[in-house]
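One structure below.
Below is a slice of the complex: some chains, not all, each in place.
The letters A, B, C and D name the chains in turn, as written, and every chain counts its residues from 1.
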Amino acid sequence: MTEHLFSRGHTACAGCGQALGARLVVDAAGRNCIITNNTGCLEVFSTGFPQSAWQVPWIHSLFENAAAVASGVEAALRYQGKLDKIKVIAQGGDGSTSDIGFGALSGMVERGHDVLYVCYDNEAYMNTGIQRSGLTPFDSNTTTSPPGKASFGNWRPKKPLPQIVAAHGAPYVATASVGFPRDVERKVKKALSIEGPKYIQLFVPCPLGWRHEARLTYEVARLVVETGLFPLVEFEDGELTRVRQIKPKPVEEYLKLQGRFSHLFRDEAGKAEIAKIQTIADANIKRFGLVAEKKEKAKESKKQEKASKS
Amino acid sequence: MYAPLITKPGSSLERKTGSWRTNLRPKFLQKDCIACRLCYLICPEGCISGKEKNTFISDYNYCKGCGLCAGVCPKDDIEMVPEGETK
Amino acid sequence: MKEIRIHARAGQGAITTAQLLGMAAFAQERYAYAFPHFGAARMGAPMNSFVRIDDKEIRLRSQVYEPDYVLVVDATLMRGFDVLSGLKPGGAVIINEREDVPNPEARDGANIYSVPANKIAQEVLGRPLGNTVLLGAFAAATGEIELEALNKAISERFAGKVAEGNIEAAKRGFDYIKENYAKD
Amino acid sequence: MKEFLEGSRTVARTVRLCRPGVIAAYPITPQTHIVEDLAQMVADGELDSQFINVESEHSAASVVLGAVAAGVRAFSATSSQGLLLMAEVIFNIAGMRLPLVIVNANRAVSAPINIWNDHQDSVTVRDAGILQFYAENNQEVADLVLLAYRVGEDPKISLPALVCMDGYILTHGHEVVDIPEQKQVDKFLPEFQPVVKLDPENPETMGYLGTPEIYMETRYALQETMLEALEVITSASQEFERIFGRALPPFYEAYKLEDAERAIVAMGSVAGTIKEVVDEMRQEGQKVGLLKLITYRPFPADALYEALENVPEIAVLEKAISMGAFGPVYTDLKASFQGKEAAPKISGFVIGLGGRDVSKDSIRRVFEELRGPQTPAKFMDVKTELVTA
């Protein structure tokens, strides 16, 4: 059996996108890396004492500090003169990354540490039972953004974290999805070839939290890209440098597979909500030029929108 | 002296999560396989191995029966079958 | 005080099962304490839940070590694990039977009830979730709770169709025991 | 009305009866069900409250701080790492004299990370100036939430309160509880009347720089107020019984203590298990008893001395320890006895850390060990061989 650097025998749910994602990342990184991990599903399902799934040096400290711990590991390697040989990777879920651990991530990027940060984006706090995070998408049903008589679920848009990190001026920022495993591999390798702080936001479906069948993880992870809801993009030094173009599918195709959106398929009001979600996809398509033929048009309209100067 | 407890790398191999599989498991037909390695890449357990065409196989000691490999195979060369059936 | 241990996999409703049992006892004006015991469980991982039932307030907070009754929601858990462990002499085990997993040998006067709960559930609910069938069987096998109380619990816990289906499922489990096991 | 409910739901239902205007919390096992229930109530329009999904516990505590400062009753819940991350804010809330209630689902602290029950989290903030109550069962949790608001909001006190319930054992345990009527609660807990608040009509400056000229006075006032809270708790507990028809002893519950020759002092759900053992051992003719400590801060030193002065052998059973020293309750209790007339043997036992189950057998062994030489912090039920190199 070909040995992976993330071993079987971990305790993730069947079909877990994050388990898949973590394996892709560490296999792409290779043996000479050190990983720091925030608290979350990944940490729990890979390190229940006395077993560990990790074949590379790995450390978990707290929920919010993987970026800071990685900064310390990086500084230590720099001090030891080993930084050219050993790569440092910090990782965490969307919750730890966009919310409680965002200060530490922002600090790490601002200081320019030579660390790749990977955010496993399953769009909610899964480890604690599916609560809303800053990366939970609009109208998603989570236990702290439940639909109800007075609510359609999460009432805020998904925090645009890749753009935010890119706005920090990080040398490399990318989004990726486990629906495109080779692309994940390429981006991890590319990131590790660049010096300074790098950020990859990796879309990882969670069958348990999203209430889709385990076998649909791959499909869901492709559809989110193909609808335009999660564009695959790359930024270098804050500038958008590459996007994966799509032939947009309607968002329903993506939403209907998942229990977390099932409340939108009940009545007319739900339809109106789906239309709003379509608007989000359309805005992404426009903003990032995801569709080839519309490329020029998009540029056009951008020009018109252009800032009025005073 | 009271030592910190330490876990060993990859010791999760001791945990045979194959027992979690209660309904279906993948059957690798090994007929039309083109060795695209997609199944290998996509398995969340990392329990698929194989190199040449029609050699891919899952380690049932760990396979949780999620069905991703079957879904991803471009040649429909993997089928999910009830637990009872033989490979 | 009677103590019950429930074996299931995370995601198979062991907590709801325990809760329904407690609610049923409460419906009979008894006291109950139902509580789960996880590892950091992920879907599929083995876990337990426990129930205590008594006529007076329940104060004991430890896990159940010597159950009067055991419910096995997922028979595959019996592979390599003795679900009879700690069972009080004369206690009962109710198993959601599965063809490919043999039931344990009875010992120490244990009563073993084997119920095709998932199969029944598939018929009644359209899904192989045999928990309420097992609870019906439990009511019949142990007499600790009455079927009406269980129905009341189910109607409180679920709504509409789901409740109806589960009430039917419980009844089927109850009847299955009555029909297949002589009272003892 | 009596119902069979999960502990977390019991809390959520009780909190709803208290009509908080702002709820802010950050998810952490095993507190999550509490806030999830509250979120659902708000989503369903059953609770008129601003529910704020914050980005950390530091901010959760800061949001409720802001809300109370603006004159609105507020609620939060947390656990373990969350409470530690709030520590700075909790000292601040207490120092600012802002009353609010936080329910803590007691859980062990990292490292290693562990999501199961012990008391290390809440005892760690015992210095802060936040009232602390520990519940044996879910009825008590509910009752203590009501009491905590009432005492904390008393204008003489104006302090935050932490209501502690054992993680999983209570938060995820379903049992029979009596949920009071709204009008009973409204009677017990009148509308919140802040002592100071942010209001453009009367613009106060809150949280100023406290120079050495006055800082110590503010600390003195906090300590004296804490001690004054002992009285307010007593009267509130009487009022509680009047309105709800159910006793809620102010500081502790004495269980078969009158003639006890050996007694255990303990907090939280383990008290139930101890009661069982006490009953069994009493049946065997052994004079054993229990003092269940409910109010840990302020520490009712005198009341405890009186309750225990005639017990010759006392075991303090704790789910926490001050590393390199002793259990916190043990230490406080010993301090309350030292130099006094009664000089019982007081031993300390550490038990049930990180979800280590506490069985009746463990309790029996404590009663037995208690007869031996005095022990400062004996760990029960540990496999020492695991960690001895």
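Observations
Please note the rule applied: a residue touches a chain if its C-beta (ideal position, glycine included) is under 8 Å from a C-beta of that chain, and two chains touch if they have at least 3 such contacts.
Please read all numbers here as calculations on a predicted model, not as lab measurements.
The full set of protein chains in this structure file adds up to A x2, B x2, C x2, D x2.
The rule is simple: only the chains that are shown with their structure count from here on.
Taking A-C and B-C together, the pair of chains sharing more C-beta contacts is A-C.
Chain geometry summary: the mean Cα position of chain B and that of chain C are 33 Å apart. Centre-to-centre spacing of chain A and chain B amounts to 25 Å, using the average Cα coordinate of each chain.
Chain A and chain D, compared by their mean Cα positions, are separated by 39 Å. Of all residues in chain A, those that touch two or more other chains are 11-14, 16, 49, 207.
Touching two or more other chains at once are residues 5, 17, 20, 64 of chain B. Interface of chain B with chain C (complex): residues 17, 19-20, 22, 64, 83-84. Chain D contributes residues 112, 386-389 to its touches with chain B in the complex.
Against chain D, in their complex, chain C makes its touches with residues 15, 18-19, 22-23, 26, 31-37, 40, 57-63, 65.
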